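Only one protein chain is missing; all other protein chains are in place.
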Amino acid sequence: MELELSNPQPLLFLIFAGVCLGSSLSVILQKNPVISAVSLVLSFFALAGIYAVMNAIFIATMQVLVYTGAIMVLVIFVIMLLSLREETNLEIWRNPVKQVGIVFLVVLYGFLLMAAVNYNPEIGNGAPVESYSFMIQEGQNKGIEVTGNTASVGASTFLDYLLPFELVSILLTAAVIGAVVIAKREKLNNPNT
Amino acid sequence: MDLNLILVWAVKSGLLFFVIITACAYYTLAERVVSAFIQDRRGPNRAGPLGLFQPLADGIKFLTKEEVFPSQVNKITYLIAPAISVSCAIMAWAIIPFGGRIQLPEILASLVGFSDVDLQVANPDTGILFLLAISSLSVYGVILAGWSSNNKYSLMGSIRATAQMISYELPLGLSLTAIVLMAGSLKLTDINNAQKDLWFVFTLPGFMAFLIFSVAMFAETNRLPFDLAEAESELVVGFHTEYGAFKFALFFIAEYMNMITMSTVVTLLFFGGYNVPFGLGNDFHALGIAFFLLKVVFFAFSFMWVRWTLPRFRYDMLMNIGWKKLIPWALGNIVLAATYVVYWK
Partner (left out) sequence: MNTIISGVPLTYYLTLAVIMFATGVLGVLLRRNAVVIFMSVELMLNSVNLVFISFSKAMGNIGGEVIVFFVMAIAAAEAAVGLAIVIAIHRHKKTVFVDEINLLKW
């Protein structure tokens, strides 16, 4: 083990990773969908903790705000409103095609795991202090330089990645309108009223 | 990462936890006394001089009551829900600054090896977003409580309360965006220092943001005039109908702590935080902390004042205000704040 457990960060990473893995397994193995959803919330929260350990504090906060605070609330609402019942036994164990498929997938992900564990890029110099600089292209010495994680992500979003940002906003509008239209209750056209 | 830093953090967290739990307990007493005076009667005054031991008496009562488990509840979520509410209410205090950087007296400074201490447990880059994230998490306490209680009234109360809380997170966040634009940073200490000359509430976009934020703040904490989800005459008690004894005490503490947190956020963002006029605060930190606490107490009082002044909103009116009125105003306010920053500064 190359981790130095005297620092708090590797220790925190191990705790959060353990919680994350445990609750991910609980998501797929629990019969009651509400417990699955609550385990997924726990898993996302642990993942946000891992992002914070890595010093990606803006993304950690976004993970809690967007994933646990909005998406999972929506999922739990849907589960509650539809009164979903628990699943019965997993009947796929009896289908031989699916059994072979699962074995194949386990082997495939085993290979992926080995690749991840043995990944050894060349070691360069340390990552720079969290900062971001943007030079305006006209060749004059004008530029923007910001330090700090949130400022860097914000500056990069609005300077380098402005087009994807605008496209994502259009996509979100389309998604909101689409969701409202799809889930709307059809009005019963009663000619007598 | 040396042990001294961790020791200082642990001491700060412990002290803060103790202080806010006591503050919350006495806030419940203050609520009863203020409500009583507004209604022309006396509050509780038997449990000690001026009723000051009333929170202690309430605490003992809650701890010694019998724990009842209704029969068909889902045990895990039933027990987790009040824990989530209270944890989120307490977690929000990790980034609230009470003052600037103080110098420790020499006795303590020699113990820990350094003498500059921030009066804040943590100061992440994303200060105010952390508060929004934690208030998004506190929705789970409400949802899981209502659903797991196996009771129609609880479920309806919790669905209404949840829809209200998630709808009003939007104007809350959007009104904060205007303040962040004017302050130039998300960190609470930077927002506070940007108000050294002029409180943000005295600028036009700041004032609009304050109006929107205060309406959203009442809706987020489920207080009158937006407390349809837990009104006694409407839905028994709403989502915590089936909770008694200590579990109810946890919900109770969570609600009052959320109110104090929101009062603190309003002071920090709009009313100057711990700044002292004429720059006296750099030498006398206690003055800054005292001003801060006075403003927080005023806003906490305003929660109780508004409760007994305004009638309750109907649920569809509530949703109407949140989505159709506050959000367009907040969006327009962001444009106003951006114009203010570019042209007036």
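A and B are the chain letters, set down in written order, and residue numbers restart from 1 in every chain.
Criterion: a residue touches a chain if its C-beta (ideal position, glycine included) is under 8 Å from a C-beta of that chain, and two chains touch if they have at least 3 such contacts.
A quick note: this is a predicted structure, and the numbers were derived from the prediction, not measured.
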item	value
Displayed partners of the chain not shown (whole complex)	A
Residue ranges of subunit A at the interface with the undisplayed chain	2-4, 7, 9-10, 13, 17, 20-21, 24-25, 27-28, 33, 36-37, 40, 43-44, 47, 50-51, 53-56, 58-59, 62-63, 66-67, 70-71, 74-75, 78-79, 81-82, 84, 87, 90, 92, 98, 101-102, 105-106, 109, 112-113, 116-128, 130, 132, 149, 152-153, 156-157, 160-161, 164-165, 168, 171-172, 174-176, 178-180, 182-183, 185
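By definition in this document, only the chains that are shown with their structure count from here on.
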item	value
Whole-Å gap separating subunit A and subunit B, where each centre is the average of the chain's CA atoms	28
Residue ranges of subunit A touching subunit B (in the complex, touch as defined)	6-9, 32, 34-35, 38, 41, 57-58, 61-62, 64-65, 68-70, 73, 76-77, 80-81, 148-151
Interface residues, subunit B side, partner subunit A - complex	1, 6, 74, 76-77, 80, 124-126, 129-130, 132-134, 136-137, 139-140, 143-144, 147, 155, 159, 162, 166, 169, 186
